[in-house]
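Every protein chain of the complex appears in place save one, which is left out.
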Amino acid sequence: MSGDARHSPSLAGLRDGDAFDGFYIVKESSFQTAVNGKNYIRMIVADASAQVMANIWDANRDLFALCPSGSIVKIQGVSETYKGKQQIRIGRFRPAHESEVDPDDFLPRTKRDVGAMRDEVLALADSLADADYGRMAAAFFRDTALMNAFARSPAARDLHHAFLGGLLEHTLNVARMADAFAGTARVDRDLLVLGALLHDIGKTEELSAALVIDYTDKGKLLGHLHIGAEMIADRARTLPDFPREKLDLLRHMILSHHGRYEYGSPVLPKIPEAFALHHLDNLDAKVETSNRLLDAMIDPEKSWTDFSRALETQLYRSGGRDGGTRDA
Amino acid sequence: MSGDARHSPSLAGLRDGDAFDGFYIVKESSFQTAVNGKNYIRMIVADASAQVMANIWDANRDLFALCPSGSIVKIQGVSETYKGKQQIRIGRFRPAHESEVDPDDFLPRTKRDVGAMRDEVLALADSLADADYGRMAAAFFRDTALMNAFARSPAARDLHHAFLGGLLEHTLNVARMADAFAGTARVDRDLLVLGALLHDIGKTEELSAALVIDYTDKGKLLGHLHIGAEMIADRARTLPDFPREKLDLLRHMILSHHGRYEYGSPVLPKIPEAFALHHLDNLDAKVETSNRLLDAMIDPEKSWTDFSRALETQLYRSGGRDGGTRDA
Amino acid sequence: MSGDARHSPSLAGLRDGDAFDGFYIVKESSFQTAVNGKNYIRMIVADASAQVMANIWDANRDLFALCPSGSIVKIQGVSETYKGKQQIRIGRFRPAHESEVDPDDFLPRTKRDVGAMRDEVLALADSLADADYGRMAAAFFRDTALMNAFARSPAARDLHHAFLGGLLEHTLNVARMADAFAGTARVDRDLLVLGALLHDIGKTEELSAALVIDYTDKGKLLGHLHIGAEMIADRARTLPDFPREKLDLLRHMILSHHGRYEYGSPVLPKIPEAFALHHLDNLDAKVETSNRLLDAMIDPEKSWTDFSRALETQLYRSGGRDGGTRDA
Amino acid sequence: MSGDARHSPSLAGLRDGDAFDGFYIVKESSFQTAVNGKNYIRMIVADASAQVMANIWDANRDLFALCPSGSIVKIQGVSETYKGKQQIRIGRFRPAHESEVDPDDFLPRTKRDVGAMRDEVLALADSLADADYGRMAAAFFRDTALMNAFARSPAARDLHHAFLGGLLEHTLNVARMADAFAGTARVDRDLLVLGALLHDIGKTEELSAALVIDYTDKGKLLGHLHIGAEMIADRARTLPDFPREKLDLLRHMILSHHGRYEYGSPVLPKIPEAFALHHLDNLDAKVETSNRLLDAMIDPEKSWTDFSRALETQLYRSGGRDGGTRDA
Amino acid sequence: MSGDARHSPSLAGLRDGDAFDGFYIVKESSFQTAVNGKNYIRMIVADASAQVMANIWDANRDLFALCPSGSIVKIQGVSETYKGKQQIRIGRFRPAHESEVDPDDFLPRTKRDVGAMRDEVLALADSLADADYGRMAAAFFRDTALMNAFARSPAARDLHHAFLGGLLEHTLNVARMADAFAGTARVDRDLLVLGALLHDIGKTEELSAALVIDYTDKGKLLGHLHIGAEMIADRARTLPDFPREKLDLLRHMILSHHGRYEYGSPVLPKIPEAFALHHLDNLDAKVETSNRLLDAMIDPEKSWTDFSRALETQLYRSGGRDGGTRDA
Partner (left out) sequence: MSGDARHSPSLAGLRDGDAFDGFYIVKESSFQTAVNGKNYIRMIVADASAQVMANIWDANRDLFALCPSGSIVKIQGVSETYKGKQQIRIGRFRPAHESEVDPDDFLPRTKRDVGAMRDEVLALADSLADADYGRMAAAFFRDTALMNAFARSPAARDLHHAFLGGLLEHTLNVARMADAFAGTARVDRDLLVLGALLHDIGKTEELSAALVIDYTDKGKLLGHLHIGAEMIADRARTLPDFPREKLDLLRHMILSHHGRYEYGSPVLPKIPEAFALHHLDNLDAKVETSNRLLDAMIDPEKSWTDFSRALETQLYRSGGRDGGTRDA
């Protein structure tokens, strides 16, 4: 259908003065009165690429009732600049019909090939030499419903890999490096690779991704470490005679992978594989976070990002970054 | 039987020069050569009251083979003082027969009435007005096998309530105060009291108490918070239509009750009842720990204990402590 | 008198479009020029229930001189919504006469019965078996001037019990639980209960509550722990032969009750009673803080508060909270 | 008298094989049985210069009763080396008569001229231009009893200036630098210098120095910051119309001079003078501590001290230290 | 020239309603549309005394192109108050010619005599008795180009001594106190004084001060401790046979002078002189920071500053500050 979100102009791509027509999600909406006494509607609208302020001048409360927060609307408007930021002046708009749109289209998603990533995860799951770990891997990744949820889930709300498919992408990155590391270091490869594949599996229940990515109540009350370890115990119940020690080791991998109490691990790593998983997880997460923050820089003349609370520092964009070897 | 551990002279009660005869556990044992070339056996022996150095002079390796670490032996000896500490000179000894002794007699145990404490726990479990929380309480405390394990378990290896029955005693203290607090504060009494009753239930699997109190492998790998929350989920599976939110709230109580990440809670308290449980748990634990350290002071002229790493300070014994109101 | 603050419409109760007439305090006031060149006055007005933005359009500097920050004014106005927040359009206003208003009416106050709470505090003070601690309790709570100040004082500027009578309410809660705890634990009941009654007594000098609740200069320079301990030493001077050790123990209770250096205690707890007081204080403070934050939630559809810096987390409002056992 | 401690050979000065005769304090004493079955007495004896292990071979319990811990004895003995450490073989010994010895002779003491230091403190106290601060300074330093106690007190048990006169020496160092700093920086000289003179005054009650330097019960329960601030308030009561703000500022200087909560200050510095005092105090304390640790190095070939917990590091002794400019 | 920045009216000195004419720097500039549809330019303009919001009403994009961020403009305008803050209504303006202005005039600068301070630094550098340290001091401070850069450099972007000449002023303060301290304490005076003179020398490369004070890329990537120590090694290469140990000690002084890992020192102080330098540096920095924050208070009725993140507290302005001894 020509009108769907995937064919709507991308908000991030609009330039000053561009007129456009497309579907967007209303993140926030409020009815306001200007100093001159006239009423207007002030909204934040978003698509998968960005979120932008938008105004409807000379509005009334009937119009306001048509665009509540959380709804999807069709907008004809013009992009402007206000106080140095992009803003939209809305000409016409109407609510979208359910049949016109797919909510997932309004969320950011991985740029990598989901099918190929799923295949690679399955190949790693199938590669485990230990029969028990192999049974456990199959119990997760050969379960199509779970695999579908896993492949769609983001890896975070705000931080690294906060987009549809982010959990799959992050998990694959970590598991790949775990596999490479196991090739040269003295670790139990199967335990490490399976731990890597399952380390964030609890995020499938910790996060929801319906129109917005957010934590679930359960996720906030229990945390994805506990949830993930419990999911493993649940699957183990379905596997005859699953060895108790392997079950404890696997759950230990999940519970300890944040590496320090203050990062939310209730136990510290106590086996070489758990230390490895912790640092491989951080390796991927910190590099992805810093790349994302650097990508988000707009001003081409600046060489430093704003201060990042997650990374506790500013990031430097070297001269070689955009044309250089890094983007190969 | 006259020779059993309960009728053996208490090590803590021996005075300089006392001769005695009884059953004791060998905690450590080593074969040694003195400067004068003679061989002797150096042991640490213990009963429920204390552990003490002991020597067998002019020993040989055959004798040594009879008293390995972890065995129980019958000893005839004399108590002496060496470098200001009690020490035992062993005259005769022989290994105990299994039929002569009960390993539990060699572990410290609660001084309170176990039966009465069990009854009080059951009464609190039965007092819950909420039918779901009531079902959950019954699933634990009406399960005789679990209740027996619970009533025997220590609450720690080294710190507060580190003795048989310690978990029961500590749990009851916390649950009593939870009940009292709920009478005056705006909290969900049933959630708080049940949370108190179950907060350390994972210790039944985290700790073992066979001859010595120690952590289990599972306990160290997963921690009693995770284990406890999982035990609740396991029971919930047996309770038809147990409400999901109540299950999450209960598990949140368990997982958050250490109150801070650095104390091993993977999630921080997020409901009033969880804050209450954290402080009620500490209230009992810290007061018990400090009373135990004060009780252990031997020198009647000292008013300060040694520095305690657990409490990060020395403790003061006031003049009024022994004859005063505190010991009522 | 019909016009006083207690009979003025409550700001928290106004709905969009309501016209009203009453006395309010001016928290902030500034003279401003709009984009169209006209002058107006922008104020924050408050009563005990809330504080709200308010505007006087087409104002001049003479009018502005009538409503300085910190004054009380009589306002005729209309409640409106602006950017999703309540705001007041002022029609007429005049300064209040001193005889018309009582400043205390503009501060939040305890919802519990102050007289009954005072009686209960006195009963606890009278219940001490130790004659010395009894004399000390009387020296504080039988001093009517001090008792009046104590009963009016808030317990904090922003955090728990930040309202008139808050110190009395918090103190009573802690002392009640101290009494209950002393009934089952090995502690010096009199020392613990008196410590509980006096633990925050320094707040009578640390905080002022004239029109606004704020810290005094002395309070910020010395802190309520030091002030409270010094108040005890001052009273001790009036009590013949007050035993030196009891004086030190009591002051130790006050100085150590924050429990950790980083919370402002210059000494750590060194007696069982001091550990108990620390956790009983936290028990009441944290539960009150979390209940207050949950009560302040407006949106009935939300189940999570905003992030609280004081509690270092968000709080969860369970489905059962409003109709459940908690609000009995 | 020829036999007193000041004329006894210094323990630190004894060399391997030296025979000697003098008065020493018994720090610890225990009755022991050697492997060969013979009894002996093992002691730690000390004078102001050092503490050393000492043995009486072939002893009996009557002899042991003559040398309890904390007594002063006259010893004839020989200095030996055992396991690389100095040790004393006692030939004869007897308890000292009270008239023969002065306990202060057995404690280390300042090497500087106490009279000159007292004069300099008084001169600084007299130099204050502000009449109120001048009155306060006189109330302390013109009080002969207090001044005597102040001039005798150590500044610590283990760390910097842990010797008789150490408080005087440290205080003078800090006050001198405060005076110098006030000459070039924008601070209230009188407040800073008086704060420096009084900053550790509470140590006169926090520490006792009878035979050993140790904390008093009061010192441990309340800490020298609280005690010092209270001493100032006590003196203020004797000074008519002492201004309230100056009293609060002075006490703030005392309470905040540890500079951080984790170092035991209940309030952080809030005026320039308090920041200055904190760093001037540290300046003297850290340099004295590091010099003392370097002086204590025995092996002339080593260039590093052992790890110091107080300074969280090892210290380096440069080649130039002993013959260089540092020892001027 | 009559129109230059030093003769332009100081922004900090403008009062409500003042008309003025002068040169100012444009810190930020944006083209905006008001609610009534008209365009205007919104700027932040600054001189060495302050930065202020400024507006040009009824503007167009051609006008906007004349005042980009970072340019210097000549403004005719009127000072107004908006929302309690100073604001400027610009009447006429034009870009400045390069010949009319000196960029340094738009940065704050030390109020002390730069020439006298340079002389005093040189005198201290010449006073070193140790020939090697003397050679090193000369290599820095007799190098005119470096000395000019040193004398112009600020000591920080935001915190203490954040103005032209701030590095010189701070360095001199620290070196003076180092000299005074060395007169009474057992330290290597030459090492301490030279360490003080060079401790922040890396800031000449860490900070740039062209129109704005900011960190350089190199400064952020390496930090002034590393840069400073490297500058010393660079100079040492030019000094024949500079002793290796002295070079290491000097660099150790620089690298350790922040005193703690968390303040960015890669090594902790390991010699007395390094402890001294750390506290002398803090002494000057903290007192200057607190004085500056107190000076910046505008409201004469307030006695407390806002919370300062750098000092982790509010600061108190005592009644005696403005007329008292502090401002001599």
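A, B, C, D and E are the chain letters, set down in written order, and residue numbers restart from 1 in every chain.
By our rule, contacts are C-beta pairs under 8 Å (C-beta built on N, C-alpha and C of every residue); 3 or more make two chains touch, one makes a residue touch a chain.
Since the structure is predicted, the reported quantities are computational estimates derived from the model, not experimental observations.
Taking the full assembly into account, the omitted chain touches A, B, D, E.
The chain that is not drawn here is touched, among residues E:58, E:113, E:143 or E:217, by E:217.
Of the options A:12, A:65, A:116 or A:287, the residue whose C-beta touches the omitted chain is A:287.
Of the candidate positions B:31, B:82 or B:304, contact with the unshown chain belongs to B:31.
Of the options E:175, E:255 or E:287, the residue whose C-beta touches the omitted chain is E:255.
For subunit E, the residues touching the chain absent from view are 217-218, 220-223, 225-226, 229-230, 233, 244-245, 248-249, 251-252, 255, 261-267, 270.
Taking the whole complex into account, subunit D touches the unshown chain at residues 34-36, 80-84, 303-304, 314, 316. Summarising the interface, subunit B meets the missing chain with residues 30-33, 35-36, 42, 217, 220-221.
In this section, only the chains that are shown with their structure count from here on.
Path length between subunit D and subunit E in the chain contact graph, taken as the least number of steps between touching chains: 1.
If you average the CA atoms of subunit A and of subunit D, the two centres end up 61 Å from each other.
In whole angstrom, the spacing between the mean C-alpha positions of subunit A and subunit C is 43. Within subunit B, residues 245, 249, 252, 270, 314, 316 each touch two or more of the remaining chains.
With chains as nodes and touching pairs as edges, the resulting graph is of another kind, matching none of line, ring, star or complete.
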